[in-house]
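Each chain you see keeps its place in the complex, though not every chain is here.
Read from first to last, the chains carry the letters A and B; within each, the first residue is number 1.
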Amino acid sequence: MIHDILWHGADYNPDQWLERPDILEKDVELMKKAGVSVVSLGIFAWATLEPEEGKYNLDWMEETIERLHAAGVKVDLATPSGARPAWMARKYPEVLRVNADRTKQLFGGRHNHCYTSPVYREKVKQMDQLLARRFGRHPSVILWHISNEFGGDCHCELCQEAFRGWLQKKYGTIAALNRAWNTKFWSHEYPDFSYVESPCPHGENELHGLKLDWKRFVSHQTTDFMKWERDCIREIVPDAKVCVNMMNRFDGIDYFDMAREIDLASWDAYPLWHRPDQTLEEVALDTAMMHDLMYSVKGKPFWLMENTPSFTNWQPMSKVKKPGMNIFSGLQAVAHGSDGVLYFQFRQSRGSSEKFHGAIVSHDCREDNRTFVETAQLGKILRQISSVAGEHKEKQAAIIHDWSSKWAMEDSQGPRNCGLGYWEEVMRHYNALSRLGIGVDFVNGDSDLSGYKLVIAPMLYMLPEAFAAKLRAYVQAGGTLVMTYWSGVADETDLVWLGDAPHGLVDVLGVRRCEIDGMYDGETRRCIAVGRGMPASAQGSVLCEVAALEGASPLMIYNEDFFIGSPAVSVNSFGKGKAYYLATRFEEGFYKPFYKTVTDGLLTPAWAGELPEGVLAVRRGRFTFLQNASEKPAEVDGVEIMPYGTVIYDGKKRIL
Amino acid sequence: MIHDILWHGADYNPDQWLERPDILEKDVELMKKAGVSVVSLGIFAWATLEPEEGKYNLDWMEETIERLHAAGVKVDLATPSGARPAWMARKYPEVLRVNADRTKQLFGGRHNHCYTSPVYREKVKQMDQLLARRFGRHPSVILWHISNEFGGDCHCELCQEAFRGWLQKKYGTIAALNRAWNTKFWSHEYPDFSYVESPCPHGENELHGLKLDWKRFVSHQTTDFMKWERDCIREIVPDAKVCVNMMNRFDGIDYFDMAREIDLASWDAYPLWHRPDQTLEEVALDTAMMHDLMYSVKGKPFWLMENTPSFTNWQPMSKVKKPGMNIFSGLQAVAHGSDGVLYFQFRQSRGSSEKFHGAIVSHDCREDNRTFVETAQLGKILRQISSVAGEHKEKQAAIIHDWSSKWAMEDSQGPRNCGLGYWEEVMRHYNALSRLGIGVDFVNGDSDLSGYKLVIAPMLYMLPEAFAAKLRAYVQAGGTLVMTYWSGVADETDLVWLGDAPHGLVDVLGVRRCEIDGMYDGETRRCIAVGRGMPASAQGSVLCEVAALEGASPLMIYNEDFFIGSPAVSVNSFGKGKAYYLATRFEEGFYKPFYKTVTDGLLTPAWAGELPEGVLAVRRGRFTFLQNASEKPAEVDGVEIMPYGTVIYDGKKRIL
């Protein structure tokens, strides 16, 4: 069901308007006009559902669902656990989070419950099962929206205990933990597990192993809470489909782990369109990268669960989407594998913190409002191209993105505390491939690499033995690997590997790291080509490794500083495959010609010919999307595409 | 008495010098030389007045008053409640403030008592009445200085309870409060008033209605505390005159409310003269604006209660006033309605945090010190022009400045969180009118608008029904209204009005807001003139509204982006009056020609002819002041005015 059509919808919060039945009636009418086929219902409705402990009020929700049902609008039914009523905070303070400084939060805000609290889990169970019993089998309820935008951590005693239990299960003995975290350093050895406390500003905050495991535990515990909610629902409705809405470049949860436990991945996309410091194409690629990550976490179509039809209210600056931009962004999501385009929210709130967030229906309540008109247009288009729904994407290139590796690398002190720019590095590879029309997935150490012709390891700091072996086997069997500087540094508990580096891959890469030098912002080192298919010169920055060739052929070398002549790019044949090594971060312009050379004859772009600047081609199964992410009209094969315009082919047949 | 002459004086803290009778003697002698006619006495003297609980020591104060009396120096007698003795903090911790994070402050600093504490109020009563009994009828005591620079908030349980009581009185039922604050959002509904807590970083901090009412409550409670002190004094001295010293652009108290309760408004002015990033004229206008606000809060002459004769010590950088600047700034205050020019302080302290704040008498104790010499000169001038004292100002233009509207607008998230620049907007209107020689008052929703030919509503975000009706009636009856973008958005509890906007004034303005787009810093949109009397072109910035004409005539239109052709300035005839609408913030240069057009034939400038750049003309009743706020000599009607120079006319007669 959730992949049957291209869904169009929004968060819907009728609980804010119960005193205005005229508006509730009007809502359904406007949904039809806007082409809304699904709404996420009740995300923060707990106080209305249970105004006093044990006193429930679900009738308004039933009436809403029936009203929507009558209009053919399906429901993505939310559990309301993202915020809780005031009475609960007062009666059961343990449900509230404790900050890292060990102060307990007061009631207020949202996304701030303790994930461990048995009381909160019990209360959530009661509520979720009540909803499941009453609405779980309603024909309109096609999906469950578990809580909202999970994130953050809690440092209460319940969580401390859970953390200790998690560590004990992981390490078995305190000696093993002490070894893994190298606690001898600064006399930080733990006599037993009871001594471990979460990292905090006024206590332990430099023990990298502890901090890494705390991040892993928080990710685990959050997912565990989500599973609790899922299982409570499935106890009543065994075949319930569940989703969570994830966030842009969110660091706090390993989404690969969480995605395993749900039926549908989805995310909330709020790119800063029309910002003056980036081109439209750059913003579009940044957004596309996250779409592809969302596709990748389950390897199948996802939903764009939230975006704005106009502007947000919480970013430092959010410009209104210009005419055409909302259609562009919705179709971009579809091109990259989304089966839904939903908004926050259907109708603008009158008060509190998000009252100026854009919505399909604005405060002026007018149907001639531009936002409303353009949203309705997109609704029509989505119905028109609904055959795209459910279509999968071909495996081409894979970029390794491992949450643990990123956590460990960024928390480490050195070699460049003023910024490693991890995502900036990833983007350079992603953008170059995207501009070449090569489809990109994201993988981690647990992923199956087979089927990928190209695997890229940007700053793969943490490289456990098994993952190194997997990469070796991948190249051996004929795969092409591109690995960068600052890879293969540490093991899975962030102990630095002793001996030659990148650990376990020196012979695969034919290169050994000797030194690594940080560059100040703006500082660069000139590199020049010595092999074929490389740009004549390029500037290295951020981190410059000095490497020794151990069999590889240099393609670019440094041309200044004491490491003049050292390889900056090299390639090595290993088994049936090839391994490239990039010893520094190059300027953006390096990557497209580099990947042109790497992918030539290896992968087939989404569009055969050359594309005008700003036009992006994306293949989704048998469909090809061309989008003009520029401010100028473009022509592709005799078809003119206006700025923000989209052309879609089903095979060779143009369907938009 | 307080409006009989132009007073000249300073804060005087003899309690710091009791061990130096030679200095106390010398002080009075130097006061006479400096032309000091009044001093503010005993502002922070509590520890000296009551060194132990119930053990009083007022003799030194009596001696001081007598010594001053003998020299003809009057006294503005302070209540010492701005700081309290250490013994009180230890014995009655409730007198100390609790921060937003719910930690209680330790003893120290100043301006940090709980405004609610019954103990503190009782202690203040005892002290104030003791002073009143002993000195209240002394012929030299002409004024009471209630506490000092009121400000800040306290989050203790006493204040929480007072806040809840204030809310209950305001809303009656919790349902009404929940509705007004839209607490359904994020399940923030309050079961009853006992659940309400002040906003805080670790609890509720995004519920705009709560935060707005907290600001209102703090303002109310502070004024209530001030009234308590006033009434304690009046219980003993029924005809005592009281004042408070207010602060530049201070946001925490609605000074319109507070001013109603006092006899004399006054403020502490510390402009950054000679800063390299502003012209002298700009700093002068910035200061003048605040003088005019101080005049406006009571609609009558005020006092410049504090300023520095030389430099401050608490600003990031404070240059010494150059020769002539102290006389300039003192006379500027007088021009704008002040009947006093006072300094902080008479004699520089030897130690603690303000030891390097400038004073009439410096650490070198010399009478040939430039600061002393120039201050004495000003004393002489003030006596010479004393006929200005008490003179009122004519009603010309009024700018609406409403504390609640500003609070609500600035606390809201969106449409531009990186800065709305409220005062920047106000300044543009104020400066243009001032440069045209038009006198400006400030008003709020409670003010009587009659008598004003021109009313300006810059960013009047909050527009209650009754205020909209008042503005409508004002225009209907022949008034001229200038309203800007982002006006008429929300009601008095910060619920956004539904339907067309600016709420209640669409027909008056002949314009309806359709969209609002934020501009990044530095981003602008070109506008061009299509009506008469407008500059040919101007750049819009910060926020650009897209509006639909509903009867108004466009004067300027946007000339780029998707809203090209939309009105940027329009004018509408309504009843006997006119209403202008400015849909964006223009560059500074736009406003002077715009207001020239608006005021032509409507208002009479302070000076008939054209003035040289940097020369400002101000009318105060029958007196006209010309000040050269530039670094170059200027000539006006054959009279040369040196840089920082002032020329004063009584009617046509030059008196300085």
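To be clear about the criterion, a residue touches a chain if its C-beta (ideal position, glycine included) is under 8 Å from a C-beta of that chain, and two chains touch if they have at least 3 such contacts.
Predicted model, so just to flag it, every value in this text is computed and none were measured.
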Inset, instruction - With 2 chains shown in place, count up the copies in the whole assembly for me. - result: 3
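Rule of thumb we're sticking to: only the chains that are shown with their structure count from here on.
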Legend entry - Length of the line joining the C-alpha centres of chain A and chain B, rounded to whole Å: 49
Legend entry - Contact footprint of chain B on chain A as seen in their complex: 13, 15-16, 18-19, 44-48, 51-52, 80, 82-87, 90, 99, 103-110, 275-276, 310-320, 322-323, 348-357, 363-365, 369-370
Inset, instruction - Note which residues of chain B are touching chain A in the complex, please. - result: 101, 179-191, 195, 197, 200, 202-209, 412-418, 493-501, 513-520, 522-523, 561-562
